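All protein chains of the complex are present and in place, except for one that has been dropped.
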Amino acid sequence: MFEFILPNAWLIPLVPVLAFALIGLFLHRWPKISAALSIFSIAIAFILALVIAGGVFSAPAGTVYEFSTRWLDMPGLQVDMGLLIDALTAVMLLVVTTVALLVQIYSLGYMKGDPGIASYYAYQSLFAASMLGLVIANNLGQMFVFWELVGICSYLLIGFWFGKYSARNAAIKAFITNRVGDFGFLLAILFLQIMFGTLNFGELSDSMAGFTNMTILIPVAILLFCGPIGKSAQFPLHVWLPDAMEGPTPVSALIHAATMVAAGVYLVARAFFIFSAVPQAMTVIAVIGGFTALFAATIALTQNDIKRILAYSTLSQLGYMMMAMGIGAMTAGMFHLMTHAFFKSLLFLGAGSVIVAMHEEQDIWKMGGLYKKMPITTWTFIIGALALSGIPPLSGFWSKDEILLGALASGHIGLYIIGAFVAFLTALYMFRLIFVAFFGSNKAGAEKAQENSAVMTVPLIILAAISVVAGLVNSPLMHNAFGHYINSPAGIEPHPSLIIMISSTVIALAGIAMAWLIYQKQVISAEDLKYRFEGIYKVLYHKYYIDEIYAWLGARLVDGMAKVLYWFDIYVVNGFINAIAYVTAITGEVLKFTEDGQVQTYALYMFAGIVLLLVSALYAVYTVLI
Amino acid sequence: MIGLTHYLLLGTVVFCIGLFGVLSKRNAIAVLMSVELMLNAVNINFVAINKFITPNDVTGQLFSIFVIVVAAAEVAVGLALIISIYRHRKSVDLNDFNLLKW
Amino acid sequence: MTVSLNDLVFVAMALVIVVAATGVVMLKNIVHSALSLILAFVGVAGIYFQLSAGFIGLVQIMVYAGAISVLIIFAIMLVMDKSVEKTNLFSPNIIRLLAGMGLTFLLFVTLGVSIWFTKFPVVPAEGPVDAVGMLANLFMGDYVIAFETAAILLLVAVIGAIILAKGAEDKQ
Partner (left out) sequence: MEHLFINIADAFTGWLMNLGLSPWWADLALLVVQWICIVTIVTANITVLIWLERKVSGFFQERLGPNRLGPFGCFQTIADAIKLLTKEDIIPSAADKLVFRTAPIFFIIVSVMLYVVLPMGDGMQIVDLDVGLFFFISVGSLSTICLLMAGWGSNNKWSLIGAMRAVAQMISYEVPLALSLIGVVMIAGSLRLSNIVAAQGNIWFIVLQPIAFITYFIAATAELNRGPFDMPEAEQELTGGAYTEYTGMRWALFFLAEYTNLVAVSALMATVFLGGWQGPWLPSWLWIIVKTYVIMMVFFWLKWTFPRIRMDQLMSFSWKFLIPVSLANIFLTGAGIHFFKWMGW
């Protein structure tokens, strides 16, 4: 079974893409059949992923299965298409197919009655296919193709309700912001192709070993990191992710929390050998990751929209993962990616459940007391929040712990402090959300809320269960099985430290307690805090005015540039073109007199040409031969 | 002693006379006749070269027959055109036909 | 340098041709031009006979002198509605006339010089016994496509000429 599936892992993306084609071409009139087909295809992909994971983890650690075929062959350029299957791939395949399957099932309930269900499932299938293709790619070129494909799917799904102005804008914003990052990524790919003549990960890794010219590798690595910055919404290019919440909530869960945004992290992990060869790049990654984590967590504190809080939380956690990558704790980063995928999608799906129950209400201050109406949603949400906050023994605890441990072990004290503080903030804003939305006093809108159908609750329960146990795979209880397989020679894998475990648990509990005090017991008035720290609050509430800065920059820089270019276009480019046109017209005006409409004149011209040729030929013969 | 050169010179003379006629005559039919002269000059060259350079072959003659065939077709169509134009414009003077002037 | 009868015949024929061709261009009466053209055609046929290309000579007489020139004269008669005396004048465009003259002269000089100074690889031989048979074999053998194309060309030309000369059907 493994012998067949492993070389044929391309079947995993193929099945959803077939579903996409069938739905898009034939079945779009029958939404139920489309949904069933899509879910069926992702289920098959899930089973195949399970088989592959089984195959990979039953083999000795470090086994890499690579299958490749020549796609383009010309002098100086060989492009391959291929599969690269190792533990990293297997984990990603599992995460993606699991979350995708659950999200698609959940969508049955969430999207009920939407007129665009067929196209929704078509996009979902296409996204699943692209994401899986990205995961199994064995070279950067192929990865880039799927990288762009997931971007397209993200664009389509963010703008799924394209009737909404904000959804359209959000889709365009996401797309354009990603262009900036992808441009750097593409440049890096070209540089690598030129420098090493290959894009294959294995071959690149081999040639990296003997490569000493680090000065040129620094910009390449940083350019390569531009892709993850865009895709994983790291600091300067993070602006699209919160807006991406305009899409359907299951989409946010799948694409903008669990899988696609993690692709950047995955890329860093995949190309870890490049980054780890360049310490400067590693520092950049770590700093950007850490800054993003802190930055987003502080914003999350003040947001009122349930999905936006989760979005900033996602940003923060992605920053966490990046920080882990940057400090060399690759395993920890990947581990956090995996656990985060589960509990964050759980949180999003829970938020979706709330939104459905509240009839499209997303403001947490208009909710309250939902725990009585929606017990399953409430409890699974709390489990997700606890996991996110890092309460043992839930999954988030283990992965976050490892990152903090890695930071400390690699000597990045500053990053450790940031990480710990972010953990505190995380617990604070998550439980702020929970206390306000689920336990606060009943608000008018929450009166009629009631638990959703099993289609939506069962995926929540499953994800909650996974969130609880997923962390154990890398816990001392299971002898760090995850790290054992993922571990790469370049990574730093410290041994767990009890002190850090306890301290981080305490920090998380402190955050929860503070939230409890402020929002549940209201010992400290939230309003008071708001007034006392009004300046900070405003900055945070307006997300550090990043969007405004970008808008200002756009208005000044881009528009100013555009004005210059417009002038250039009108007077220089157009002037040139017009000059050509005038010259042509004047030439025509002059030459038209040769066209006197009389056939003999034309015959005269023709024979003049012939005689001219003859005379010149004769002259040539005369000069050359005589 | 008459050789190939003289035949070719004869062809040249006839061709040039025909060319001058084409370029200088006013009457469309005269132009057509001059074109026939030019074609004849070409045929003289074909046959003469065939006779002097590849005497055991008749390809030159063959091609001159093709030229004659084309000339016949050309004359038929050309004259039909001239008659057609004459019917519309009551003239065969080429100087009157300058509708395509600038 | 001996002058054979053959040379004399050539000179005579050449004179006839050149004079007749000049007549075609120079004569003021287009009918005279046409008759002069016939004379030139017959002279060319004579040149062919002298080049022992009798078949071509006869084709020349039949097609050019017998058919084409008759067609030309016919067309002349169809389109001449005024006095025939001044029907074949030179173009009034003096510049073009001079240019044409200069061009013709230049062409003549160029071609004449190149022909005169070229050494042609002349092969002395009697020529084929059955030239007509060889022509027939070539027509129906190696050049059959060209032959058929010429046939189609003639057919198309005939139909086209009929349609052109007859004029389009009246719109009723």
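Note that the chains take the letters A, B and C in the order they are written out, and that residue 1 is the start of every chain.
Here is the rule we use: contacts are C-beta pairs under 8 Å (C-beta built on N, C-alpha and C of every residue); 3 or more make two chains touch, one makes a residue touch a chain.
Being a predicted model, the structure only gives us computed values, none of them experimental.
Enquirer: Need the list of shown chains touched by the one chain that isn't shown.
Expert: Spelled out, the missing chain touches these shown chains: C.
Enquirer: For the chain left off this view, which of C:9, C:26 or C:58 is in contact with it?
Expert: C:58
Enquirer: Of C:31, C:106, C:122 or C:146, which sits in contact with the chain we cannot see?
Expert: Among C:31, C:106, C:122 or C:146, only C:31 touches the chain that is not shown.
Enquirer: What residue numbers in subunit C mark contact with the hidden partner chain?
Expert: Per the touch rule, subunit C residues meeting the hidden chain are 29, 31-32, 35, 38, 54-55, 58-59, 61-62, 65-67, 69-71, 73-74, 77, 130-132.
Here, only the chains that are shown with their structure count from here on.
Enquirer: Cα centroid separation between subunit A and subunit C, in whole Å?
Expert: Distance between chain centres: 83 Å.
Enquirer: Starting from the mean Cα coordinates of subunit B and subunit C, work out the distance between those two points in Å.
Expert: 6
Enquirer: Could you state the distance in Å from the CA-based centre of subunit A to that of subunit B?
Expert: About 78 Å separates the centre of subunit A from that of subunit B.
Enquirer: Going through subunit C residue by residue, note those that touch at least 2 other chains and give them in order.
Expert: 91, 93, 96, 99-100, 103, 107, 111
Enquirer: Can you tell me which residues of subunit A touch two or more of the remaining chains?
Expert: In subunit A, residues 598, 600, 604, 607 touch at least two other chains, as defined above.
Enquirer: Could you list, by residue number, the parts of subunit A that touch subunit B in their complex?
Expert: 592-593, 595-600, 603-604, 607
Enquirer: Which of the residues in subunit A come into contact with subunit C in the complex?
Expert: The touching residues are 598, 600-601, 604, 607-608, 610-611, 614-615, 618, 621.
Enquirer: Note which residues of subunit B are touching subunit C in the complex, please.
Expert: By the definition above, subunit B touches subunit C via 1-10, 12-21, 23-27, 29-30, 32-34, 36-37, 40, 43-44, 47-59, 61-62, 64-66, 68-77, 79-84, 86-87, 90, 92, 94-95.
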